[in-house]
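Shown below is the structure under consideration.
What you see is the complex with one protein chain gone and the rest in place.
A and B label the chains in the order they appear, each numbered from 1.
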Amino acid sequence: MNLSHEREDYLIKILKENFPNDIKDATAIRRSRINVTVAPEKIVDVALFLRDKLAFDHPTGVSAVDYNRESRFEIVYHLSSATNPDQRDILINLKESVPRNSPKATSLVKIWPGVENFERESIEMFGLQFEGHPRPEKLFLNDNWDGPPPMRKEVRFPTD
Amino acid sequence: MSAQKPVQSDDPIELLADSLNVWVGKLSDIVHKVIDTEPIRNVINWARMYSLWPVNITTACCSAEFGAASGARHDLERFGVLPYGSLRQSDLIVIEGTITKKMAKRLRMIYDQMAIPRYVIAMGDCAISGGLFHDSYSIVNGAHEFLPVDVYVPGCPPRPEALEHGIIMLQEKIRSSKVYPQS
Partner (left out) sequence: MTTTDKPTQENTLGSPSPDEPGAQTLTLSVGPQHSGSGHMRLIVELDGDIILNAQPDPGYVHRGIEKIIELRNIIRSIPVIERPSIIDASNLNHAWVRAIEELQGVEPPARGQYLRCLLNEMNRIMSHLYWLSIYGVFLGHTTMFMWPLGDRELFIDLAESLTGARITYSYLVPGGVRRDLPQGFAEEAIKRTEYFEKRLDEYENIFFKNPLFTSRAKGVGVLSRQKAIELGTTGPTLRGSGVDADLRKDEPYAAYGELDFKVHTRPDGDSYSRVMVHVDEMRESSQLIRQILKKLPSGPVRRKAPIVVPRGEAYGRVESARGECSFYMIGEGGDKPYRARYITGSYRNMAAISAVLEGVRLADMPTSWWSIDYWPVEADR
């Protein structure tokens, strides 16, 4: 088992070379885990580059995180590769931040069809909006759910 | 009866039907009483006890233990429990675990469509009181909030033996019950 960070550094170098202004931050947080933070308006370009040039062909999930103290939502696309056996263990966390008062982001369904359900869940659980999402409906919650988006930090439990 | 009606019908057939209704009503009361006497009631209850067919509805993860209980080692069919697809021929709902708000609506709908007599077993802590998920935003804390429950089977999840015990308890309950529930 190779413990060096060569592959991670190489990927980060390529990303920084191609998007010198758009990538705010790219670091290897530990072996085979890379965090890449981009500006929301540039995420489509970076995503296309990751898919077509670096063979990150599928999402393993999409997370939304509510940083209510910083008044922002972070949307994290977890990307992995199945076609390239050498980088199957590498996971890229492609991050973008949207402001809490107008949580609008661009949907990446056209790039990775697999993100559809994850983005739908973020819509109902956090009240995010994804432009260009084909089915922005409820996924898990009741159809007549009238409460606030339950995963937001200000929603507390009665026993809390 | 007919005299109290605001409009007295002159149609002889209707009059006949009205009086027949009264008679049929009285007759059925007598039949009910006769059937509820000890020997006939025992036969009917015996038949009900050993043909408890649960509906094919699974609410959450206790279904894994329900599956294990229906399977080879525990074999619920020896108690006459055979999961069945059609609501109208089923007599039992085994609520297998957590009831979400989305499922509760459907569960009540299913219960209402079933023919009387119908029984409910609440299986697992979640179906009794919410269990591990008692403080969640999307669940109903216990089946008793929208259904009359006959037997509670505690456990998270209950072992198949516990479910068997619950079914035997339900059978005992049916054995001592009346054929026609007081409504």
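A few remarks follow.
Here, contacts are C-beta pairs under 8 Å (C-beta built on N, C-alpha and C of every residue); 3 or more make two chains touch, one makes a residue touch a chain.
All values reported here derive from a predicted model rather than from experimental measurement.
Checked against the full complex, the candidates B:I57, B:L147 or B:I167 give a single residue touching the omitted chain, namely B:I57. Seen from subunit A, the chain kept out of the figure touches residues 1, 29-30, 32-33, 35, 57-61, 63, 65-66, 76, 78, 82-83, 85, 88-89, 91, 93, 112-118, 125, 138-142, 150-151, 155, 157, 160. By the touch criterion stated above, the residues of subunit B touching the omitted chain are 55-61, 63-65, 67-68, 70-73, 83, 85, 87, 98, 100, 102-103, 106, 110, 132-133, 135-139, 156-157, 159.
Heads up, the rule we're going with is that only the chains that are shown with their structure count from here on.
Of all residues in subunit A, those touching subunit B in their complex are 140-143, 147, 150, 155, 157-160. Residues 101-102, 134-138 of subunit B are the ones touching subunit A in the complex.
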